[in-house]
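Can you keep this structure in mind? I'll have questions shortly.
Below, a portion of the complex is reproduced, with chain positions unchanged.
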């Protein structure tokens, strides 16, 4: 191999250029593997070897460089457009000798406490796989990289479709990581919610509802996408890889079921919250109103004996005052007993 | 070319006649393009050239002129009826050597702050495309016109079905423009709603709900319509155009998913609004009732010592008044502590 | 034509006999048309001419006469039963050389302000069409009658299936008339509802909900019924009539979509109503409670200085009374400012 580069990642051409694309290239067969990172799309050409499988992972979508890469691998301009457009619907297409698919990676952003999706596009050719990611900071593919560097690993012995399966598998597994996190937030919310209800929980429920709804929409079409790989009889897909794609399909169906069940639980939780709040509020209002009602007879009695009539019964008896105050205490007591007997509180 | 007209749009025959139809005619092949605008349907005949593709765009649906145009291009009377009837359901038909489809263009009317739909009918023949719009003021097709005037553009080299694809694509892209606007209104509403709740927001939610529901009904059948072009094996549709129609199909599915997700968010928002309003109202009512309840003991004490008995304890002691007022302050304080301990407010 | 009758409708046999059946018979071909109305089923036999198409419209379902008519045209007893049973589910059947369908006509009854359905049964044979209506007062078929009397009309030149298409088309168009009316009631309700809310509106919403639900159930199976005519390859159905049935199918799908969207709007309206009522009620209760709370301090102050202690501060000062009254005014003012600052009202 003539121009074998160092494995150190090269310095970016213009530091912090957001639109620059970093190309990470692997070429491998069962015996050998070569790996390089470069900011220059032409490296891909020089790395390409007949009889070997090439994987180019692109981080950051610089339109011109992506176009040059696609031209080199003869990817149709419409697919190029799909790669460069953010928020494409997950889909799979077989055309012009390649299988193309675009689907979301889902991450949980701890600082903003919400879910973020990033689009990844995959192109499978006879002896190459291209993968396009929007942001270089977040990456799910390291386990594949480790396997590729390991001479005895299965991915080194199989064809390019097995590499694609590995990438898909890691993306779908990433959904579960996010959902575990969602499930934890749900459960901790449920735990606190049975003890105490706060206004913040309402915002949390609303935010969880948005996240779950986002997950659901993102994952739903992925099932169909993966099912295509199971059903397809493209010559690019080895029959032996079938059962692996079926495995990914099972996982993506499971992911969707999981998110559906979380949605269910969330609705349950929201009902529980509003019902709890209502019950408690009702309870409090009832007690306040009860107290006011219990004090009303005392006010009436006070008013009766406060009237300026010449002749007021009991007024000149020594114990009169105590009779009145006694009434003020006894009448509410009677009311309490009456309310209790009718189970009003 | 004998009767090449000036490219200036002609003056309308009767100014401000709402029922007049303006015919914008393009005839083109890879080498040449001719363009004319006319209020006279017969111009379409004179412009027609064998071996060239003709596009007639009709703005304003004058029944007689549209009928004459349809007769010239041998469009079936039932299709003519569909073209002239407003609010037809989106549909596609292949019959009598043409493919006919009718679908809505969707616009956002800034002044009335609501969504408006306009019906557009498209007819694809062997070497012609007819497009019928209701109102000349609103138009989405200018990008195609620019491409047609450009000698090197793809649309000049392909057959009539590629022109139709371009028109469909622009119509479906128009949905996204409107939805972006909807999304903005939704988000700004959500932002304000978490801070403050007003009665106007309720009307806004209701109006957004109507708009989203309108969008949804309009876009839903468009997916099936576009899918027909992908599935159809009509000789009018070039196999090479297939992947372009599939692209439009992806977009129309995506548009429907988008509108579904907005509907979800809206329901979330409405629940959030009503819950927020309820919580706040409950809070306020609780405080008012609490205040009234706290003042009730003072009223009772005032009543007790206001009674006209000869013998009233403390009445003749100097500090009696202050004892009573002290009770008026201490009892509510005790109540506050008790309520707090039970987390009643 | 030997026994050409007068076109005057004959006098009913027994006046106001609700169970009598009025037979309106047309026999026609491209050249000629004969028309008669009779209370006697035997007239149908005498009118029947080989080579001509016969249309018998029956108003009022007298079981015996309908059975005799069905026997004459060899309609299977099970179909006869369907014709005579009210409230059959819309359906279509091909059996015994005829196509039979039963579907609802929908009318808006202005006096009772609600929707009424009437069942119509249609039988298509090789050279005849039978139509059965329950009540003679309501009829949708006059446009067809006018066309039949017009020598140049299409229906005169085509076979019996084209007549059937005309009848179906008029029935489905009748749905739109009723729905326009529903839409008007909905819109006028919506207009008033944003200004003022009354208890009567709740009953109106409930009644609209019942009407829309009735429409929906009535129209839903009609789509499938009409689709049968499009799909069927019965020799009774001319290929040229296909596109006309497809047109009716489009209309019936559109009708169903329309009624679905009205149902949506109605739910929106009901939510809006209940939310508006709740908001307004909350507002009013808040104001009443606020007023009571604002007056409570005055009551307390009155109570304080009404106590019969020997020593009451300010009691012997001239301005004492005004101090107290001033406090009665200032404290509520302070409360108002406090409440305002917390945005409690």
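Labels A, B and C are assigned to the chains in the order they are written; within every chain, residues are numbered from 1.
Here is the rule we go by: contacts are C-beta pairs under 8 Å (C-beta built on N, C-alpha and C of every residue); 3 or more make two chains touch, one makes a residue touch a chain.
Bear in mind the structure is a predicted one, so any value in this text is a computation, not a measurement.
Assembly remark, whole complex in this entry with 3 chains visible in place, copy number of the identical chain is 5.
Here, only the chains that are shown with their structure count from here on.
Of all residue numbers that take part in the contact between subunit B and subunit C, under half occur on both sides, making this a different-residue interface. The distance from the centre of subunit B to the centre of subunit C, with each centre set as the mean of the Cα atoms, comes to 28 Å. The geometric centre of subunit A is 45 Å away from that of subunit C, both derived from CA atoms.
Shared contact sites, meaning residues of subunit C that touch two or more other chains, fall at 303, 306.
Residues 76, 78, 81, 88-89, 91, 93, 95, 196, 199, 202-203, 206, 209-210, 213, 217, 270, 274, 277, 281, 284-285, 287-289, 291-292, 295-296, 298-299, 301-303, 305-308, 312, 314-318, 320-321, 324-325, 328 of subunit B are the ones touching subunit C in the complex. Interface of subunit C with subunit B (complex): residues 194, 243-244, 246-247, 250, 253-254, 257, 260-261, 264-265, 268, 271-272, 275-276, 279, 282, 285-286, 289-290, 292-293, 296-297, 299-300, 302-304, 306-313, 335, 343-345.
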